[in-house]
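The complex appears here without one of its protein chains, the remainder shown in place.
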Amino acid sequence: MQSIESLTQLISQFPGIGPRQAKRVVYALLSKEDYYLNSLAEEIKNLKSHVRLCTESYAYFYSHDTTETLHPIVKDATRNNDLLMVLEKDTDLEAMEKSHLYHGLYFILGGNLPVVEKDPQKRIRLSELKRRIEKQVPKEIIIAMNATPEGDNTADFLKKELDSFNIKLTILGRGLSTGTEIEYSDKETLENALNNRK
Amino acid sequence: MQSIESLTQLISQFPGIGPRQAKRVVYALLSKEDYYLNSLAEEIKNLKSHVRLCTESYAYFYSHDTTETLHPIVKDATRNNDLLMVLEKDTDLEAMEKSHLYHGLYFILGGNLPVVEKDPQKRIRLSELKRRIEKQVPKEIIIAMNATPEGDNTADFLKKELDSFNIKLTILGRGLSTGTEIEYSDKETLENALNNRK
Amino acid sequence: MQSIESLTQLISQFPGIGPRQAKRVVYALLSKEDYYLNSLAEEIKNLKSHVRLCTESYAYFYSHDTTETLHPIVKDATRNNDLLMVLEKDTDLEAMEKSHLYHGLYFILGGNLPVVEKDPQKRIRLSELKRRIEKQVPKEIIIAMNATPEGDNTADFLKKELDSFNIKLTILGRGLSTGTEIEYSDKETLENALNNRK
Partner (left out) sequence: MQSIESLTQLISQFPGIGPRQAKRVVYALLSKEDYYLNSLAEEIKNLKSHVRLCTESYAYFYSHDTTETLHPIVKDATRNNDLLMVLEKDTDLEAMEKSHLYHGLYFILGGNLPVVEKDPQKRIRLSELKRRIEKQVPKEIIIAMNATPEGDNTADFLKKELDSFNIKLTILGRGLSTGTEIEYSDKETLENALNNRK
């Protein structure tokens, strides 16, 4: 069953899908209409030609115009370009936009830094970020990393690296997040919750 | 982000994948090599032309020869054609073949019967199964359904429908399966375990 | 908080209860009525004087008569004493009784044998079982262990040890248990399901 096996192998490279589920996906595809399969194949084939990486924010964006290089948010004159939020990845940008809470600009780092990492540039877009800041200097850079060891380490690293720009650098507020119970909170969360009480 | 959204929607139709994971898959695809994406698109496009449904066993099989109509197992002269095992789906056939325990032939029903089902033929290949039995009469038909309410109902239905053929009809043995603990067993499992003791 | 800590420690020895849940239990007890706490303390204190180990079946039983040595099932003249079912523990006996499927007698081994065990008598009541069999010889001994590696190992061991009695020895039937799906079954379960088909 060469086709089934080879497609199963390709699909088992999807994040979060093991070989067993990949096989189930392939059998499910076999029972789909030709129209669905052709659409799926077309979308996959054209994905990277229609979706490009913004040369300023490094966020992915869609455009039929293959000469377009900028993400719609970057070109949106109503956005507040005094604020630059640095995020790890595109799905963070989507979560932030969906909340309608923030109207500044973004920069996608493309990754984070584990605690021990010799060559940060291999994992995050550090030189691209510096160039972006030099090109259009914001009044505040919001370093919006996850509250995880990797996120904290990345934030610490960026604070040092961006210090010489003499721009206000902020990190997201820490404390109790929705659903957090005091009894099960770690010391760090309790400390932030106490220090940031108001 | 039209392409990302439309591909996300197509992928969220995969079994066991919700919209959130589908989005993660799409972003993962964006970072893949062109070679991988083109292979994936090709395999999906050609899936149904290379993989066909066997006209006798109704199992999917792969062949470059587009005139081929029979699954390799059906054409394998070393298989025991006295035995016909009726299975719900292709992944059951794969599990059975992987165990190397069975050397007879197969028939894939293509589904099962929930307890209330007015039109069984819509859900399972009943007339196809009868035609297959008439064409090449086996000595024993093994009705190998899951030990679930749907599987039990399907087995009961098939036993009645196939009764008139006067062929030995068997169902898989019931009892403790690997890992089953007596303390947590339901009455039916304990009953089968006691009745089938040896 | 000595009392709270010491009671928390005692309760965290209950099976399946960690120190955190034990603490929650203690605070819950603090808000209970005196009547409840006194009943609980009484029942725990008297547990072993009211509940005794049957000298024949080694099952626990309750009796106010402190001279009573036999479990009610052992004394029940309507039970079939041709059958002796050997079980690992009391909760297995409860599950079996609750099913109303079996009307013979029982023997509780008090444990099982992991695959490597130098001194089986330390873990299971082997000499007690042999004495029980000699005292009142059954026609069939049903070795009713869990379908786990330990259960299988214990069953194999008992079959060898009891072989010289020349009594019919049976083990519980194996196959698909309620809920088992063919696709996810291991080879052993499929083999038993095929061999025990009927």
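By letter and in written order, the chains are A, B and C; residue numbering begins at 1 in each of them.
Going forward, a contact is a pair of C-beta atoms (placed from the backbone, for glycine too) under 8 Å apart; a residue touches a chain by one contact, two chains touch by 3 or more.
Quick caveat, the model's predicted, so the values are computed rather than measured.
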- Item | Touch partners, limited to displayed chains, of the chain removed from view | A, C
- Message: Among A:12, A:46 or A:185, exactly one should touch the missing chain; which is it?
- Response: A:185
- Message: Touching the hidden chain in the complete assembly: which of C:45, C:118 or C:135 does that?
- Response: C:45
- Go through chain C and note every residue touching the omitted chain. 1-4, 6-7, 10-11, 13-17, 21, 23-30, 32, 34, 36-48, 50-51, 60-62, 89-91, 94
- Omitted-chain footprint on chain A covers residues 87-89, 91-92, 94-96, 99, 101-102, 142, 144-148, 170-198
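Note that in this section only the chains that are shown with their structure count from here on.
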- Task: Just say which it is for the chain contacts: an open line, a closed ring, a star, complete, or other.
- Result: line
- Among the chain pairs here, which one is joined by the most contacts? B-C
- Chain-centre distance (mean CA atoms) for chain B and chain C, in whole Å, is 39
- Query: What residues in chain A touch two or more of the other chains?
  - Reply: none
